[in-house]
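Our next item is chain A:
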Amino acid sequence: MKGGVLLQIDIFGWLNGILGWVSGVLSWVLGIVDAVLAFVWSVIIWVWDLAWANFFLLFKAIVFPGLVFILMLIIFDVWFTRKVWARVQDRRGPFHLGKYGGLQLFADAIKLVAKETIIPEGAKRWMFRFLPGFLLVVVLLPFVFIPWSSTWIIADLSVSLVLVFAFLTAVPVIALLTGWVSGSKYTLIGGFRAANNQFAAEIPLIVSSAGPALLAGSLSILNISQAQSQLWYVLILPISFVTFLVSGIASIGLVPLDAPVADSEVIFGWRTELPGIYFTMTYFAEFAKQVLYSALMVAFFFGGSYGVPTFPPVLNFFLKFLVVLFFFIVVTSSFYRIRQDQIVKYSWKYLMPLSVINIVIALIALVYVPGLAGLLVQGG
Partner candidate 1 sequence: MSPDIGDEAVEIWFGPQHVSAHGWAAKLTVVGDYIVECDPHAGYFHRSAEKVLEFRTFKQGGLVLERMCMLEAFLAEYPYISAVEQIAGMEIPERAKVLRTIMMEASRIHSLQFWWGQLSAELGLFAMTLWPWVDREFFLDTFEELTGSRHAASFSTPGGIRYDFTDKVRQKLLRAIGRLESNLPKFKDMLLRSPTFKMRTKDVGLFNAEDGIKWGLSGPNIKSCGIPMDLRKDWPDPNLAYDLADWEVPVYENPEHPGQSDAYDRMVQRFMEIETSVSIIKQLLDQIPDGPIVDPKARAKANRLPAGEAYGRVEGTRGITTVWLKTQDKAQTPWRAKIRGPCFASYYSLKHMVPGSTFADFVVVFGSLDPYPGWWDR
Partner candidate 2 sequence: MSDISPSDFAGSLIRSYPTVTIESKSGQSLMISVTPSMIRDVVQFIADNLPMALPESVFGVDLEDDNYELIYIFWSHPARLLCQIRVQLKGETPSIPTVSDIFPGLEWHERETHEMFGIEFEGHPDLRPLLLPDELVGKYPLRKRFKTDRSRLAESGLPIVKPRPRPKKEEGSGK
């Protein structure tokens, strides 16, 4: 054999090379994985350290007075409203699912969430999708400042009272926008009615919450509630409490003042076109506002977490909250709906002067009733 080159392969060498190559690739990959794992691990360690350091804050924000608790409270509120309404109306209310119908609301929520999302043709699609969730977020934010007790409060600011009303002012704007982008005449009317309600109710609401703030000498809700250790403000500001309740009902849009969602007139107001999940969000937002106003009333007028001394403060607050919520619901179940112009007229002609007059009376009483001023604890 001449002229040819014998190609010789060192087969064993070649095999050895493969092994080396494979192990090289593997070690490269493992190195990368190792680095990534090390990074992830360091992140986890960092987050864990952070969480451990702020464990109490996180627990408060997520579990107890925070998101989970508030959502459970809203669900309870829906159930409680339905039960109380049913009792007032000579019915039984939900009773099939769970004990006393307690699981009915979860079933309802699942049903509503599972519904098809239908967006009307005339609607602005993205705003229509965005606004209901935004509304729920805006309504849930003020719960940060609710003082369930001096420790069980997520955050305290020296101006939290102002901030709560600042958040709540956004609600009718969102309602109006939702009504507008839904592309229907009825939703637009409902949106304007919601704006009108807030326009009517907001000033009496803020003025009647100014009384507690003045007496406590603070704009922090925590300080206002803590300042009532000697004397509940409802005793010297009873009219303010009533005006707060009524204008609160108007601001939420519950039955006697529910022109924005009056079903016999404007179908469901600004919520008419909302499908399943979006409707659920706005529905929850309404009940969240109801819970919020009840909690605010307890903090402003009913001595916050003070009460039976042997009870834990949170329990004191919660029991009073339940009583106020019950009162709230009973009030909303026993009047005829009044008209849009009448809401504005009665809010401005009666509620606003009344709430101012009560502050004046309280101040005069502080000066002339001996011993009353000593009962007030100045906070903040």
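With respect to how the candidates were assembled, all candidates are chains of the complex that A comes from, given by their letters.
By our rule, contacts are C-beta pairs under 8 Å (C-beta built on N, C-alpha and C of every residue); 3 or more make two chains touch, one makes a residue touch a chain; residues count from 1.
Predicted model, so just to flag it, every value in this text is computed and none were measured.
Trainee: All of 1 or 2 sit in the same complex as chain A; which one actually touches it?
Mentor: Spelled out: of the options 1 or 2, chain A touches 1.
Trainee: Across the complex, what residues on chain A touch candidate 1?
Mentor: Within the complex, chain A touches candidate 1 at residues 85, 88-91, 185-186, 189, 255-256, 258-259, 262-265, 267-268, 333-342.
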